[in-house]
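So that we are looking at the same thing, I have put the structure below in structure tokens.
Note that one protein chain of the assembly has been removed; the remaining protein chains are unaltered in position.
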């Protein structure tokens, strides 16, 4: 593969995204659209690299609920077996006459103990069953505490709630050429404050015949706003200071271009800093297109309307 | 509508409040007194733009309690119906003899299960009722966890607890003319630390015959204090560097002036950053008035008294 | 009262502590030793200026426990009365035969419902008692949620855990005269990070015959350390740049001197910023004394020992 363009060697490279200079034929993207890194860890045990809390915090809601229900049935099954091993004579009030009915009755007794409902029709009289019941009630108690922690952790986890345009555009802009993408807040009554953005670019360049990835900071027209109630179009001017100066679409493909976007802000719903990463690869770039406005005034002229369905609406720019 | 005043074109505009340059006949205010943005979102489903947690966190207390009580009765009604469908023979200990009495008795049994009280006079004996009860107890368990999360979230949500003067004043001040407003902390034992303030102004100006909104940063006499135990009068000097230089009240009305106020601080009750937005439109500005002091010493000279009822007390300034 | 010393008028005053320039005969201190402000609010209703959550968070432990116990008995008393009004026939299983015994039995039934223990010997059979019990169980449920929130809030509240020397000292120090005080962390395994300190001084000065309080920033030998595992002696050099230049003890008394100390840091036990205020009035200043070291090596030379009982140990400095 040929490298069409030479990049001005005086431009300062960096490695702010924390990747080493990757040699050669690297094919994938470094940062996924959702902001996660395309990275795998080896040489460390599963338990050491796995964080239950983080996983429970970030999994989808339906998965979270499934985990809770499965856990609930599994732990009650376990205690049911323990009661059965201890013997059914240690429990008072059982009505069942068959083994399967007894199993079910004890299972439900177990749920009544675990959830601390404790109707009491069935109740432990033997030491063994009493001991198991006291441990089960404590387990229920603590499981509840853990569930509360997890649920609050999920609720209270600050999120940026930003939607990004699918494409980054390269087109004429105010007498120059610029690279642009945009994003918007999509939750009602959600305003980010002190929003800062940093964009880095990875380019595959030819170094003494070898392909090497280099990283550059992209200068932005604006990299900070006080308030972000609506949308923001991020603009990088492709001028002499830009590593993309003179690039055609073919050059961009040849250079395996990837943009790394890092946005930090303060969220006052959670009174917490939030951050969002995303990326644009060369497949997600378009030439000679510009974004159309995505807001309008309401009919009565009293409210601004953010038109989120227009986030990806672009218009051709005649060159 | 005529634009009486020209603004010095060398003054730098910005868009720190995140609004685009709005053309024309825009009539409403951008930021409401309570700091929320006058903004509506379109083109996104209700579920995607609605945040239950945020809503539960910010709704008034009486509404929050109502939601909880309605939820409590609704979910118990649902489980009551489930028990009824399963059949009343699956429950032991019912005393009722009429359908309506049975319904009520099962409803109350349901509340005893949901809250995990579980008196046990009525208790499930059939598999169906047992299963529903085990699910209901789990639901109660988890609802409690959610309630705990929400209640803690509401308690723990940092707030700035600032009261602002109703009006911004424009009047002579130390040899110049200044725009002023003031605010005060109104909670006992509440001191904000590292308080910073930023004020932007939106002005409707005439650009090639078309009315356009422009945004300027207002330079403040002081934009940071270490501690804010009492009140603070914010002062913007209307001098050559000010976009308001030479404005009369009529100019201010014609320019549809709106001040955007953003205050950030650290709150040590919550050990968290807090922020507060508010705004002043031209209807909330007065000429030739000044604020009277809103604190005094106590009778024994040992304590400072912050007189919050004087927050809006002004005196005429003779020009 | 005479003002012995004139302060260099070129020194910049400030009002970083958020107090206005207080005229005259002001006698008390502005900031108390514990960092609270000597301030009272007027002209606002008790409910608006009182924050239950903040109060519950900051009250001493024994008070907090008392409030919980009193609340527990009060709410159960309330529900007991409700059950009594509904009529004792609505409850099944009562053993009592006298009014007082019935009252007690219902009170304990109420506690069993509120805490969701629900033994079930006594249980509601009438609609009224059933309804009250369902509301009481919900109240218990929610009270528990609130208690959890409050207890976590108290636990999780970041504190600086700093102890300050009782006195500030003014004495010769490295060829100059300096004002010094010191503080130390006193909790085991407690290290503050990125600790910054700011010291302001309030002085009563003579302005056209009228006594007026002025505020100055004190320049410190060092105002930031990366880590504070032990103690820190804060040093302000009394040189030409100091408002205290040339002050004798009598001048200090006449000027009604008060130092305002504000310390901010990051605490990694709570992963949160913390801050601490305190003050020194002229009554808490001593001349010609210096602090003696408050740490030593352990006998085996392997550990540093912070001697907190020496925090206030001073030695005379011969002038």
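By letter and in written order, the chains are A, B and C; residue numbering begins at 1 in each of them.
One rule holds in what follows: a residue touches a chain if its C-beta (ideal position, glycine included) is under 8 Å from a C-beta of that chain, and two chains touch if they have at least 3 such contacts.
Only a predicted model underlies this, so the values are computations on that prediction, with no experimental measurement involved.
In the complete complex, the hidden chain is touched by one of A:33, A:198, A:241 or A:286, namely A:198. Within the full complex, the residue among A:36, A:66 or A:283 touching the omitted chain is A:36.
Taking the complete complex into account, C:148 is the one of C:54, C:86, C:102 or C:148 that touches the chain left out. Touch with the chain that is not drawn comes from one residue among C:115, C:139, C:223 or C:288, which is C:115.
For subunit B, the residues in touch with the chain missing from this view are 116, 118-120, 148.
Although one chain is not displayed, subunit C still touches it through residues 68-69, 72, 76, 95, 104-105, 108, 111-112, 115-121, 140, 144, 147-148, 151-152, 155-156, 161, 186-191, 193-194, 225-230, 232, 266, 268-269, 271-272, 293, 295, 297-298, 300-310. Although one chain is not displayed, its contacts with subunit A can still be listed: residues 15-20, 22, 25-28, 30, 36-44, 48-51, 53-54, 57-58, 92, 112-113, 116-120, 123-125, 127, 130-131, 133-134, 137-138, 140-142, 144-146, 148-150, 152-153, 157-158, 198, 200, 260, 262, 264, 270, 272-275, 277.
Just so it is clear, only the chains that are shown with their structure count from here on.
Rotation angle relating subunit A to subunit B: 90°, from a CA superposition, given to the nearest 5.
For the pair subunit A and subunit B, the distance between mean C-alpha positions equals 27 Å.
Shown for subunit C are the residues in touch with two or more other chains, namely 116, 118-120, 148.
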